[in-house]
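All protein chains of the complex are present and in place, except for one that has been dropped.
Chain lettering (A, B and C) follows the sequence in which the chains are written, and residue indices restart at 1 in each chain.
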């Protein structure tokens, strides 16, 4: 877990946040004249600065089996008899925990968003620097025609931008105040329910929804979807580095921190630590996201079977997501592009075969050309000198075909460069 | 599967769609002067009207183990020698299947979107008609204070609107043309790759992305997320009806089609068919969505392990989603609101207990009031006459407390009505 | 988390367990004469009783980024120079963590198994006591013909037995010693690898597999499957109680602990706490199980992307599973069977409709009989006096049909009782 998330989910900061929600609620009620202003101020003051007795709060929680009874009892005793009746008036546990959920989504989005913007900048630099550095494209695990490092980086960057776009759209829906009272209609406050919802939203700095969340968990589920989509990109980048760092490929390598040990016994090992973590974290995000999305199939106005899993799954998801965004920034910042390995791997594979067939097809016909090239490659074996084998082919040996000027097209990466440039030119709002 | 989807995924329409993509590709290449206009027109004509030899196409597909080889061979032989070399020039299987995927997302969105708009209208009518019809809210499966039918319907409607909003935002990202060639960079066409992508997009009526999709499957994954979120609302509505149609509750009931048999042996059975289907379909959508979202963790420039599961999961997802949107429209259109059962269920539960405690608290103090009411309810048992028991409580028996004018607040549903009205006033862009 | 699991997963007990594994390893090597016996004994002594410096261990772990480097360094310095070279000789991190995993599976199985046996006994008592107590069966949420409480309990019990059978079979595969060394072949010890594996297994009290686990994670995945299947039964029991405790049904109710608050405002609420938890816990087990099962798709001889998620998912799964087994024991132990509600709910539904049709069919013909009954039920409405309506039916009114002796079969629950008795007679090995 990153440090800011560790703090956010720590018991102390969480209880303080809950107290702040009680303060916002009382303030909003005072704004509408429903409770005395002095009581609201007294609650706010205590919520902000009171010394919480964690042991007593925990004891009451266990004794009553009720999630907020302990905290409320403490707060009521601290604010004194005059203000005590105005603590959480008309509110239920879900009001507190859902508002905390909305604030958690906001905080997590803030942290992940910052990292994604940093990642985008690093990917832009990578694209610019290596826009025309050839490397093998690979399909089905096999080396194909070349692309460029910058083209690959631009693909990551463009997707990263789309996740930022999704974030900007989605947060309008999930950074909202979910006050609902006992059954989601703020029944306690009668016709003033809607106004109270707006006032509470203003006090918490969250948006005001048309209706309370209640049993509509699509905001939480949408956030989970976004987290999962985003983590999948991060996992994809991690997996790509893991694979390209293979001993036999060695095209992209992670920076190694001083003192870091890959293996206590084998000095030659260089394990892709962050790269692997990104895939692992993606899997963790995905499992938690599944819980949150399925959890939106709520029955009636409140459904503990669905809702309470959020209390576990949401912190897990937020922790794993922000750890992944941070790890990906670190990975890309230290990423080493091994150009000589890229060149060697390209050279070893018959990646120009398509172009050679095209060049020969004019005189031999396409079928003969294809057959000649395939035979030469088979004879040479992996990494072998197949162009020499081709020159020996009886169909070619006594001709000038091998010297044909257009036999090898040196511009195989032209389109990859063009696309990388197109993305660079496009600019970004991020 | 609904009829339009059955047609869309039928072999005939799918092959016709693939041919249309070859036609769009040739047309786009002609637009840029890359292939002769006459060849492109010949290809378009054949693609549109040619009689496809399904048996031969299938045979070649099996023989070569290659997904488009059969269709291309047929098309090339049909268009004649002059146009044949311009069929699918520089394109690979993924270009055809991914463009078909984008068109499938568009078609599915069209069908689901229409249903969702119809559903929204039905839910609006439900909200209007029953905005002030009291029914029990239920939390943790227990009857709580009342809400109104319209409040519940407004909750569904507001979420439905949000799914339509998500759809409008997301389709900009997924209804785009994914041309990429052998490795995703349109390598065959060199520097003209980007222009060809734009021309192809124009010809297919899809948007033009900055870069080809290639290994970035976030568009497909986002669609899957949207489908899953949307299906979860539909499943939630279905589950709500399933539960509220229980014999012992009977508040909402499905329309029964003439001739429909719930049970061949038990004449009293009225099973919630559509309601159950909606939950089942939600589960199917979710399983397919999981495959599509996980499938975005692609390795390198093309990854059959991930990509080919789309060929199964996407049709499954689209079929289940559109069947669910249609079923939900049918369910809500025929939904019967059993007001007398709602009233009876409310009356049988001690739903006014909170208000009675409040009324008594002024004289007895809150703790005594709470204890008196709880004791009365326990004595009366489920559905029993607890108010009579309360009247006998020694703390109350010889007082005028029971006649207190404010004992029962007849405005318990005021906030629910206010929220239903607020949503109705809000209007919608849909 | 239950207390025994909290301890097991606590840092202190975990490190002690890891140290014990180092001791077992050295002892096994001494058994084969590979290391001096004195060194092995020194290591065992320190591992068992040494005061671990948690702060220093943690610091080294962070500095090296290596999971066991800190602990090994501490252990080596404690045992002194003579024994230090024999600490973890030829072992790698995975040997320690996988052995701990196997021990965790054993410990978790022990705890869960005890609970399941207790649950089975409680269910047997429930079956015996209520073998002939009628209650409504429900299909598609609708009341059908009666079964008995004992029949329902026997169904849970029989499934519980099958999970215990699966456990007994599976533990032979997962409670085994997974020593494998750097790449899973115990390469360090050459031809003595297999013997060392056996000796190590003997020292840890785990079984000896033919080959080290290495990248074959099917043991962990099978345990996850078992946990998921078992948790699903627990969740099914919980859900059944949640539904049958509904205000309108009230047939099964949870015991309420003294002092427990369901709602701070509504004194009439009795929420099914444990019942809901069981469904929630099932969902948590399922999410972790998914991670562990998918995690068996390992690449090569060690794959951090898959393996390290076990470090999170396994403790989560074990904690949730044992909390669920315990909660289910508590739920069933306190379960209250409300026979009067069962009788009332049966009476209110037309559950004898099938039998009445059969009785009338002899004279009226089956179609007329079915129609007459359906009409009567429709007229009476839910819970209405449909038999009176039937008596008024013109086809029946002036006949003696209603008095037919066989009209109502009082033995509707005969088969349910017979099956409950059959299960009770069957006995169990558990």
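Note that a residue touches a chain if its C-beta (ideal position, glycine included) is under 8 Å from a C-beta of that chain, and two chains touch if they have at least 3 such contacts.
Here the structure is a predicted model, which means the values were calculated and not measured.
Contact with the chain that does not appear here is found for just one residue of A:31, A:115, A:198 or A:276, A:276.
Checked against the full complex, the candidates B:32, B:208 or B:287 give a single residue touching the omitted chain, namely B:287.
Check C:110, C:299 or C:367 against the missing chain and you find that the one touching it is C:299. Listed residues C:228, C:253 or C:319: the one in touch with the omitted chain is C:228.
Annotation for subunit A: contacts to the undisplayed chain at residues 136, 138-145, 242-243, 245-250, 262, 265-272, 276, 341, 345, 348-351, 353-354, 357, 370, 373-374, 377, 382, 386.
Across the interface with the omitted chain, subunit B contributes residues 63-66, 69, 72, 92, 182, 238-239, 242, 257, 259-261, 263-266, 271, 273, 276-277, 279-280, 283-284, 287-288, 290-291, 294-295, 304-306, 308-309, 312-313. Those residues of subunit C that touch the chain absent from the view are 137-141, 144-147, 151, 154-155, 158-159, 162-163, 165-166, 169, 173, 181-194, 209-212, 214-216, 218, 221-222, 225, 228-229, 232-233, 235-236, 239-240, 243, 279, 282, 286, 290, 293-294, 296-304, 354, 411-416, 418-419, 422-423, 426.
Here is the rule we go by: only the chains that are shown with their structure count from here on.
A rotation of 180° superposes the C-alpha trace of subunit A on that of subunit C, rounded to the nearest 5. Centroids of subunit A and subunit C (each the mean of its C-alpha atoms) stand 33 Å apart. Separation between the centroids of subunit A and subunit B, computed from CA atoms only, is 24 Å. Touching of two or more other chains is recorded for residues 242, 265-266, 271, 276 of subunit C.
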